[in-house]
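Reading through the structure tokens given below for one structure.
Only a single protein chain was left out; the remaining protein chains are all shown in position.
Labels run A and B following the written order; every chain starts at residue 1.
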Amino acid sequence: MNAPETLRRLAEERPLVHHLTNYVTVNLVANVTLCTGALPVMAHAVEEVEEMAAVASALVINMGTLDPEWIEAMIRAGKEANRRNIPVIFDPVGAGATNFRTTMPEKLLSEIDFAAIVGNAGEIATLAGMQAEVRGVESIGGDAKAAAVKAARSLGATVAATGPTDYVSDGDKLLAIENGHPLMGRIVGSGCASTAAIGCFAAVGGANVETVAGALAYFGRAGEIAAEKSDGPGTFEPRFLDALAALAAEPDPLEGKLKIREEEVG
Amino acid sequence: MNAPETLRRLAEERPLVHHLTNYVTVNLVANVTLCTGALPVMAHAVEEVEEMAAVASALVINMGTLDPEWIEAMIRAGKEANRRNIPVIFDPVGAGATNFRTTMPEKLLSEIDFAAIVGNAGEIATLAGMQAEVRGVESIGGDAKAAAVKAARSLGATVAATGPTDYVSDGDKLLAIENGHPLMGRIVGSGCASTAAIGCFAAVGGANVETVAGALAYFGRAGEIAAEKSDGPGTFEPRFLDALAALAAEPDPLEGKLKIREEEVG
Partner (left out) sequence: MNAPETLRRLAEERPLVHHLTNYVTVNLVANVTLCTGALPVMAHAVEEVEEMAAVASALVINMGTLDPEWIEAMIRAGKEANRRNIPVIFDPVGAGATNFRTTMPEKLLSEIDFAAIVGNAGEIATLAGMQAEVRGVESIGGDAKAAAVKAARSLGATVAATGPTDYVSDGDKLLAIENGHPLMGRIVGSGCASTAAIGCFAAVGGANVETVAGALAYFGRAGEIAAEKSDGPGTFEPRFLDALAALAAEPDPLEGKLKIREEEVG
């Protein structure tokens, strides 16, 4: 589904998007979810994650500030979503940075069937078993395009490797998205927020390559609009939320502004 | 106590308001508390909650991202506040959304004597044993007025059911507050933040119907002022904090702008 159509569906349906995410960027993630038209909920207690996941239209699992107690909640929620064919989106924040952040994604990938996996080039390369340098939760270099295709094939999911150019692939098809602005990399949580936007799009449109690319193009376009009115990363963040909300309320201006092109999978 | 008078007391006394709240909106809750003139503190360890509650002037319990470890901290802090006649305010975020979020408020209500209970129509209806639809943490429809009165009577507390019109009742009296702006519902945490404002007002004025209604009218008036200077939900949030702080520092402009009316309890 293309981005304007997905946003119209979000406005009509107001689907619930359940996030199991980190405490660093959770507020931004929740606000981005609300700006797209979806309703965010952040329940994590093992006593309720399955019940909450069961009534959601998408589940987003983000391992930014992972600890062992959360793993169980993530697996329970993920399995329940799988049982009900609710799309589960995974953001392997910092994969490769420590041994814990390398083995935990493997565990989650073995237990949960993810519809889409979203990370920076280093994180996606780590998941694909490629060489990568991850400093903390930042990717230092890395071939996003090759990583997206390889990870999609080995993991059997739609994979988005984000960066100056975002790449989305399901292993057979590859889309490159050029929307965005450097200020997006200057605020904490833009990666988590882009995964949240993909979760919202998946809630009404599923997690195929086109819908995921549409989410990233919409997200990047909002960044372009916000950057024009910003004096730095601090004023960028509120302007970015304004732009996400404005485009969601009135998606027509997106037409002709989305820079998505197909590339050879190689 | 009316809102301008309460704000003057807050500026003079700078009471400590202790929050046991969720990690999604905690920063907004703390900033709103500071903007009103009170001092926020967020200690949650069972090792210190009673000691911190004992030196606070109000305790706010918000179950937005509840888990079992926090229940114990909430009960300990609540009981200590009760022993010292410190008003305890409860925000049953998402009550009714899952079985856990239905039984946990019952447990808290059985252990702690709340001075005021604040939620959206669906949450308050759930507590009152009425039919309600709660999607995640959002109320979908519901009769806020009837819920406020019924919950106040059955729970023996001042109850505020927030929405486009806020209703506050102690079972005998019913106040309706029309201040506010639709942008308030477009940011994550405006509900939690309104409960925080009520906690601050209660710290100096107690939790009777008038003081609680005054807090919501002040909160809504700040939203009206902020909306005039905002381009969307992102720029609204900082403008809203500015307006809360400006009205707290100089409450005179509130006079004549507070839309509080008494209604029949029915």
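One rule holds for everything that comes next: a residue touches a chain if its C-beta (ideal position, glycine included) is under 8 Å from a C-beta of that chain, and two chains touch if they have at least 3 such contacts.
A quick note: this is a predicted structure, and the numbers were derived from the prediction, not measured.
**Q** Would you mind spotting which of A:Asn2, A:Asn27 or A:Thr195 touches the chain that isn't drawn?
**A** Considering the complete complex, A:Asn27 is the one touching the chain left out.
**Q** Can you tell me which of B:Leu10, B:Val26 or B:Val88 touches the chain that was removed from the display?
**A** B:Val26
**Q** Looking at A:Ala38, A:Ala97, A:Ala144 or A:Ala243, which makes contact with the chain not pictured?
**A** A:Ala97
**Q** At which residues does chain A meet the chain that is not included here?
**A** Looking at chain A, the ones touching the missing chain are residues 22-25, 27-28, 64-68, 94, 97-101, 135-138, 186-189, 230-235, 237-238.
**Q** Contact with the hidden chain only, please: which chain B residues?
**A** Where chain B meets the chain not shown: residues 14, 16, 18, 23, 26-27, 30-31, 34-35, 39-45, 47-48, 51-52, 55-56, 237-246.
Following the convention adopted for this analysis, only the chains that are shown with their structure count from here on.
**Q** Any idea what the CA-fit rotation angle from chain A to chain B is, to the nearest 5 degrees?
**A** The two chains, chain A and chain B, differ by a rotation of 120 degrees.
**Q** I'd like the Å distance between the centres of chain A and chain B, where a centre is the mean of that chain's Cα atoms.
**A** 33
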